[in-house]
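Encoded as structure tokens, the structure appears first; notes follow it.
Selected chains from the complex are presented in situ; the others are not included.
First chain written, first letter: the chains are A and B, and each begins at residue 1.
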Amino acid sequence: MSADIEGWGFYLCTYKEMRQGRKGDVFLALTLQDKTGLVAGRIFNDVERLRDEFDRGDFVKVQGRTEAHNGRLQLSIERIRRVNPDQDRAQGFREEECVFSSARSIDEMWAELIELVAHVQEPFVRELLQRIINANEEKLRIWPAAQIVHHAYRSGFLEHVLSVARSALMLGSAYGADKDLLTAGALLHDIGKLEELEYDGVTAYTREGNLVGHITLGVITVRTAMLQIQGFPDALRTHIEHLVVSHHGRKEFGSPVEPMTIEAIILATADDLDAKLSQVRTALAEEGEGEFTAYHPRLGRALWRGE
Amino acid sequence: MSADIEGWGFYLCTYKEMRQGRKGDVFLALTLQDKTGLVAGRIFNDVERLRDEFDRGDFVKVQGRTEAHNGRLQLSIERIRRVNPDQDRAQGFREEECVFSSARSIDEMWAELIELVAHVQEPFVRELLQRIINANEEKLRIWPAAQIVHHAYRSGFLEHVLSVARSALMLGSAYGADKDLLTAGALLHDIGKLEELEYDGVTAYTREGNLVGHITLGVITVRTAMLQIQGFPDALRTHIEHLVVSHHGRKEFGSPVEPMTIEAIILATADDLDAKLSQVRTALAEEGEGEFTAYHPRLGRALWRGE
């Protein structure tokens, strides 16, 4: 989006407030969200009427023009109204285009997931993965990986899991680790998040998510599935449960047991790196001046954008 | 045991080594264990023959006399031989008398456990406790609570669990907490230790104990039992799982989730206090001179024996 372009689009309005300008004039300040991020909107004319046309939380159709303001783009809005889903679909309204989403296509990621499972040699592991994936396809396609920290958007869970798998398998081949275990660990380590979180556009913690946590919920999911597979070997079961339970790497990060196998160490490393780089990418993507980003409290440092 | 008494007894020999005295004489140094603790044994005569009569790890029948040595009692042994269980049982040999055990009677503790459960009002909680206790009676009667840290002896698990229940219920009545939940939390919080540890006189960690840990194993045990009880309420299930998962009180102590209810805070407090005081009693019971014990590394201080 560049400055001074006129047009219209569909957004989710996530913020709405009356403000007073320098000259005493009153205007309406909005935050609008689409798939790629957030943009500020301003309504300067016909404020009293337009403010009743929609509420915070509504999908809206907006017409206006972009303009530069303090080094950022904002949308000066001339017309705005609540979306009528049935009617506006014909004009291109898609609910999923108005919420943060993974930059990757869901179908493409799903195909990658299926292929990863197909490459598993160990029949018990493969069956375990197929069962869990089939039973949770609906959630797996759209779930976010977190409420705030990293991959906190539609299909972020799937994107994160595939990325961890890719890194873990590469590192595993370099260090002679068991590929099937790494695939299982990558795909299952966060599986408890399907119960830890609720998601319907916005993300929230469930009661079980708060009180039991995704690590323990994940082990229960995995154990339950393994019990349904006749003859699942004991040592294999324990190793997979260990991968889930130890994947935060250290007790103070919430893993009651720390990684005790090469596969568990690689998995915890790949998970930590992917979470960290997801935050880095988000921080680097934010607009701002200068070579360095603002101080990032969770990472405990600023980041360099490069020259 | 006081000095200069002659007699005989049955022991487990846990240590055996040839040593050289000040005058060049060779003797055999032993550590002998019975229910109440450890005693040093010394064989000064007929060493060459007696050393082949038994090995470390054997139950032995010992004849000798107590004597004071550097402020501690030791046993000067005249005769020693391996126990012949069938034959020596007639003379009073009991394997369980030769291993560290709780000072309380197992049957008395078991009766207390049954009564605690009987006092539970909430029918789902009561049924849950009955099922888990019935299914694990054999282990519950004799299991230790740990390999080293606290209550690390026969029936130490049961002793610890009852002690935590007593404290938690008292505190719970003072603070208006739910008694049934506290009973459930006290009896079930360490239930994963039945799978974390192996015990047959000596205590060891199982593979699952090392790789998955007793907190997660405990939640699985509890969840499995609750699934078998038709209509077990959701919120109740989650609260009980929360009690198990949060009972170490802090992440760095291995609880992936920290206590979020009054009952969970009381349970974690009662568990911590009982574990700490068990260590204190052991340290105070060790012989030694002076008002203060030696520095206790796990507690990070010495203890005062009083004037």
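We adopt the following convention: a contact is a pair of C-beta atoms (placed from the backbone, for glycine too) under 8 Å apart; a residue touches a chain by one contact, two chains touch by 3 or more.
The shown structure was predicted, so the numbers you read here are calculated from the model rather than taken from an experiment.
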Checklist line | Number of identical chains forming the whole complex, with 2 shown | finding: 6
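Everything that follows uses one rule, which is that only the chains that are shown with their structure count from here on.
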Next item on the list: Return the distance between the CA-based centres of chain A and chain B, expressed in whole Å.
Entry: 47
Notebook entry, point to check: How about chain B: which of its residues touch chain A in the complex?
Noted result: 207-208, 210-213, 215-216, 219-220, 223, 235, 238-239, 241-242, 245, 251-257, 260
